[in-house]
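Here the complex is missing a single protein chain, while all its other protein chains stay put.
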Amino acid sequence: MKIKILLGVSTVLMLVALYMVFIFAPETESGVVQRIFYFHIPLAWIAFLAFFVVFVASIMYLWKRDIKWDAFASSSAEVGLVFTTLFLLTGSIWAKPEWGVWWTWDSRLTSSLILWLIYIAYFIIRSYISEEGQRARFSSVIGIIGFIDVPIVVITIFLWRTAHPRIEAMDPRVTATLMVSIATFTALYFLLFALRLAMKQDEDKLNRLKAFLRR
Amino acid sequence: MDNLGYLFAAFAVIWAGLFTYILVLTQKQRQLRRDIDWLKETLKKSE
Amino acid sequence: MKAAANGLAIEVKNLTKFFDNHPALDGIDLTVEPGKTLAIFGPNGAGKTTLIKILASIMKPSAGEVFINGFDIKHNAEDVRSQIGVVSHQTFLYSNLTAYENLLFYSRMYDVADFKQRIYQVVSMVGMQLRMHDRISTLSRGMQQRLSIARCLIHKPSIILLDEPETGLDQQAISMLWGALKEDGVKKRTIVFTSHSLERGLNACDKLIILNKGKIAHLQPSKGLDLAGLEKAYGICTGAGNENAE
Partner (left out) sequence: MKTLNKALVIAWKDILSETRTKEIISSVLVFSILVIVIFNFAFSGSQQTMISLAPGILWVTFAFAGVLSLNRAFIQEKDDDCLEGLMMCPVGRETIYLGKMLGSLFFMLFVEAIVLPVFALLFNVNVISLPLIAITVLTTLGFVTIGTLFSALAVNTKAREMVLPILFFPIVAPIIISAVSASGMALGGESWGSISSWLGVIAAFDVIFLVVSYFVFSFVIEE
């Protein structure tokens, strides 16, 4: 039920966002590629939100020791990883016409890449552990440390080098478009998260049944 | 402007990525449901 | 040492431990009075080692409460640990260090006063004076196990947990183990041990339990129970006859 509402909201918002991005928002001097940003920036935001959810759910798991929180954390991490991947790809596609290269070791690209690697490691390590409680404990530790690492990564790399465009005073229509776009992706995040969580809970149910049969 | 191609590519990547993910999820979900139903069935029979 | 409120050495209430949604221990209730010896029997996978690990406070219970000499293992883990000595089939000795260095390390960790004297004392108790400055890796399995007994006793624990201690010990060492546990100048030493051997276990204990699938299947004082009776009870509890001896 919740999922159906989320699906409806995301669809409507997506249509509005598409209209605003392509027709409503004015052309800027950077040209047409600039419109990538209306999706690129929200993706980054939501990836960050997703990893924040992982962080909180990880703390909750270590505190309460309820496997439910592990399902929250791992589901959110997966959606966050998908979003980070898309964010990296769109950033790269933007960089080619703008900077002439697919990849440059710019601050945000590098920090996002490191972030991506941390959560890839999160899933690799999950796959190495078969005992449920241990997997939940270890991935919670990684979820906490990984998230704490993010600000340090960002600060360091910012000090190191940056070529990233800064957001300057914007046309109100641009701001409005960006806002709608962020709302769209937030709804999409919650939709995907809810789907993944429901699945995770089914998986757990299945495992419990299997454990019961084994006895 | 030939940059339009890049814009197009970026959007294609986003849609393709999201749809693949959703597809993978629903596929997995269906498989899980099937497994659970099968298990419940066998449990009932064994009782 | 703080005296226990209710005078019990070990008190376990509704102890449950899950692994992978599967209960390794399922609602265990147990008490041991000071100075008594409890034997835990049961087939492999019955939860004996898990129970010992939880009592030693190196594993956390999923639910339930455990008190050791009145200390809660959840909140006073360090107090609990300082009163417990464990001998298991693992020796907990560092193979690159000598016997003396290992004991020195543990005596420092347990804050043993007069540690030099105490090390000589426990080493002679297990008859290992001559090999004291040899590296653990050069000693035989039986010798390592004897030193492990010395390690367990170094801080004069009032409660001893033995998890299949007889694995790898010869006959002589086994009698040495029980002798050392009884001697050693500590009155009212409480002992909990797990064993495969019903016969030896029965002779040594005041009270026994049989664990099966994480539950206590049988609990009774050992008085008036003979080996045949125990074997019969064991067979009924585990539902498998007496095929435990591995």
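Each chain gets a letter, A, B and C, in the order it is written, and its residues are counted from 1.
Everything that follows uses one rule, which is that contacts are C-beta pairs under 8 Å (C-beta built on N, C-alpha and C of every residue); 3 or more make two chains touch, one makes a residue touch a chain.
Only a predicted model underlies this, so the values are computations on that prediction, with no experimental measurement involved.
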Could you tell me which of the visible chains the hidden chain touches? A, C
Just one of C:F92, C:Y120 or C:W178 touches the chain that is missing; which is it? C:F92
Which residue of C:H22, C:K36 or C:R81 touches the chain not shown here: C:R81
Had the left-out chain been drawn, it would touch chain C at residues 53, 56-60, 78-79, 81-82, 84, 86, 90-97, 101, 105-106, 108-111, 135, 151
Please give every residue of chain A in contact with the chain that is not shown. 62, 114, 117-118, 120-121, 124-125, 128-130, 133-134, 137-138, 140-142, 144-146, 148-149, 152-153, 155-157, 159-160
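FYI, only the chains that are shown with their structure count from here on.
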Across the interfaces A-C and A-B, which one involves more C-beta pairs in contact? A-B
How many Å are there between the centre of chain A and the centre of chain C, using C-alpha atoms for each centre? 50
Between chain A and chain B, tell me the centre distance in angstrom, where each centre is the average of that chain's C-alpha atoms. 17
Among the residues of chain C, pick out those that touch two or more other chains and give their numbers. none
Hey, what residues on chain A touch two or more of the other chains? none
Write out the stretch or stretches of chain B touching chain A in their complex. 1, 3-4, 6-7, 9-11, 13-14, 17-18, 21-22, 25-26, 28-29, 32-33, 35-36, 39-40, 43
Which residues of chain A touch chain C in their complex? 65, 130-133, 207-208, 211, 214-215
Touching residues on chain C, where the partner in the complex is chain A: 18-22, 62, 213
